Every structure is written in C-alpha cells, then in structure tokens.
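What you see is the complex with one protein chain gone and the rest in place.
Take a look at subunit A:
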Amino acid sequence: MAKSKRRMSEKQAGYLMVFPALLIILVIAIWPVVRSFWISLYDVRLNDPTKSQIHSAYGIDMERYANGLPLLKSNIANEKKQVEAPAAGELDAVLQSVLAVDKELNQDPKFTDRYTQVDDLLNNMQPVPDDVKFLDAEQVQAQKLKDTLQDAEKKVLALSNDKQLKTENVLGIVRGLEGSVIEPNFVGLAYYKQYLTDSRMWASLGNTVLFTVLSVVCELVLGLWIAVLINKQFIGRGLVRAAVLIPWAIPTVISALMWKFMYDGQNGILAHVFWKIGLISDPGVLLTTKWGAMFSTIFADVWKTTPFMALLLFAGLQTIPESLYEAAEVDGATKRQQFFRITLPMLKTSILVALLFRTLDAFRVFDLVYVLTGGGPANSTETISIYAYKTMFAQMNFGAGSALSVLVFLCVALISMGYIKILGADLIGENSGK
C-alpha cells in the first residue's frame, strides 16, 4: 500500500480520497433531487398499479396479464356451467373477444416469448423483475386491448346487475386485466400549473413563510440578547453551556410531544398558566384555533433552537477583541453605541451564517408540525413540507407530491442564494477555518 502510494502524486491522491464521498453525495443526494423533478412531470400514483412508475410509452404489465388471462378462461368456464344459456353465450362472446386480441398480440414473437418467460417465473413462485414485467407495446395494440377489456367489463357488469351471474369473480378478473394496460403518464408541467392556482398550496406556503420569519426573528433577537448577557465572567458557565445544549439535543419529535403535553387544553400546565394569567380566554385555544396553533408551534421552535442560536453568536462574540471596547470606553461611547457600532458589525458574519442555517431549517420544518398539530386545525399550520408529505404518503400521489417537493427545493435554493450573495465567499473560503 505504502509503496504504490509513494509513487502517486499529491494531486492524484487528493482526487482519489475525495472521490468516494463525492460519488456517494452525487448518487444519494443530488440525483434524487433531479429525479424528483423528473417524477413530478408524470402522473405517478403508488396506489394505482398502472401508474406506479414512470411510463413514457404504451406497454403491457405482463405479470398482471399472465396472471389474469388463465384465470379469466377458467372462471368463465366455471361460471358458464352455473348460469342460464343467454348469459353463458354472452360470457363466451366476452372471452372470445379477449382471446382475439390476445391472438393479435401473439403475432409479435417478442410478446409470446415474454409471456412464456413471465408465466414460467409465476409458476415457479418467483418474483418478476421490473424490466421483465413491463413490455413496450404499440399504441394501437395497447389501446385495442384496453377498449376490448373495457367493453368486456361493461357487458359483465350488465349481466351482474341483472343478477344473471352466480359470482362476482369474472368481473373482478376483467377489472384486474384492465390494469395490465399501461398508458404513458407524462403530464409535463401540469402539476406546477395546477399548484400555482391551488389555494391550499399558497396557504401552506404562507404558513411556512410566517413560521420561518417569526421564529427566526424571535430566535435571533433572543439569541443575541442571551449571548451578550452570558458573555461575562460568572460562576457556572459550563453548566449554562450544557443546559443550553439540552433542547438542541432532544429529538424534535420528543420536544414536540413535551410541548403538546403542556399545551393540552384540559391538563396542560402551560395552557392552564396562560389561562390563569389571562393571556388566553380559554385553555383550549392553544391547539384548537388557527392563531393559537401557529403561536404554539413557533413558541416550541423558539424554545428548541434559540439556545443553539445563542451559542453560535456567543462564539462569535468571543472573537471580538477586548481592546475595541476599551478604546470605545476611553472615547466615551455609551453601552448602546458600543453594541450598535462594535458588536453588531463585528458579529455580522456570525449572524448571517446562523440566520442562513436557521432559516433553511425553519423553512423545511416537518417533525415539529407533524407531531404537534398535524398541520391542523383545518390546515391552518400546514407547512409546505407537510402538504407534500400528505400528497405523497396519504394520497400516494407521488407525481403531484414531487412537484410540491421541487417547489420546496426551489424556495430553499432561492433563500440560500440570497444569503450567500450577502455573505460572499466567506463561507467556503480557504481562510474561514484559520
């Protein structure tokens, strides 16, 4: 190892050492963002088998087809034995129409081969890989199969409604077969257009901005105040530092639960105290009204992150040379002047960096709202991340949800670009650590 490395130049070694980290970041973080945008251009729904993936062309889900066709044959044969002659005739016609299309499809040897392959896998109880499962098809053929199956469904449904069938099996199988026809689900920018006029999107964006601005401003003012106050010599500095880290270290979910417990309208201590001192008219308002819930969420966030802000600013304060204040003192500057003329300008970079991280964190807030209010009451604390999550994992609408998450990404990118423009290259510059 040592020998081969000796011959390697410093440059090559550098690239070699950075490569794994860079590759992983590229594959696991950057690619998914690009892919999110890609998914948002398609109508992808995980609860609909024909739309569970991106399909840019017509195709047939061979697993479904190979599962359904033999079932259709056997069930129609079964059903025919049990029903009256006219109904049996109709069922036969349905089967013949489907088999006619199947014959047409089988004129393509690729279809026959794939059918045999999938059928073998199914018979051996083996999973069908995705690249085998989906077979591209001509639009005309796919459309024809779909039309035939829809027609079949109508006929079987009519029979079923007339109580001419003994079981519902055939209807279910025909419907299942319909799911084997894959249509392209490309929708372009339709979701973005839809969301631009969606009042729920604007409301959630508004909630996110309100939450971000209010909580970050409170955190900055309080954090700065605390930082300046504890920037003295006093007994128990270590204790304060440790105590300040506790809210930061507690998982957000747990701190959200702690606050939920204290906000509770019946047994929550904080709701009770606020009510007793007349801050709120009823102990219940903290979690059941729009402004109460928004206030509660911000309050909990301020509790959790102000200490962190104070810590960053405190570290910044300690880098300001004492001599500046001594000189100001000699020149007769007041404490107030010292704060605005020395402390604030010298802290500018620290403040901006702390603000940048806090703003981005607040803008993508999820855990706190999810646990504390669930976005309620009546979506009044729903942030854009929560909306995207609900669209994806409650409605299983991944296309639309991805569009929302791309919007979150764009907002975050805009915010960081704004900050970085003010900060300049200070953030990454070679000198920042020295």
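Throughout what follows, contacts are C-beta pairs under 8 Å (C-beta built on N, C-alpha and C of every residue); 3 or more make two chains touch, one makes a residue touch a chain; residues count from 1.
Please note the rule applied: contacts and distances are computed from a predicted model.
Looking at the choices "Sugar ABC transporter permease", "Cytochrome bd-I ubiquinol oxidase subunit 2 apoprotein", "Serine/threonine protein kinase" or "Cobalt/nickel transport system ATP-binding protein", the name in the UniProt record of the chain not drawn here is "Sugar ABC transporter permease".
Which of A:R175, A:H272, A:K290 or A:R341 touches the hidden chain is settled by the complete complex: it is A:H272.
Residues 1-3, 5-6, 8, 10-11, 13-18, 20-22, 24-25, 28-33, 35-36, 38-39, 44, 46, 53, 130, 226, 228-234, 236, 238-255, 257-262, 264, 266-267, 269, 272, 303, 307-308, 311-312, 315-317, 319, 322, 325, 349-350, 353-354, 357, 360, 363-364, 366-367, 370-371, 385, 388-389, 392-393, 398, 401-402, 405-406, 408-409, 412, 416, 426-434 are the ones on subunit A that touch the missing chain.
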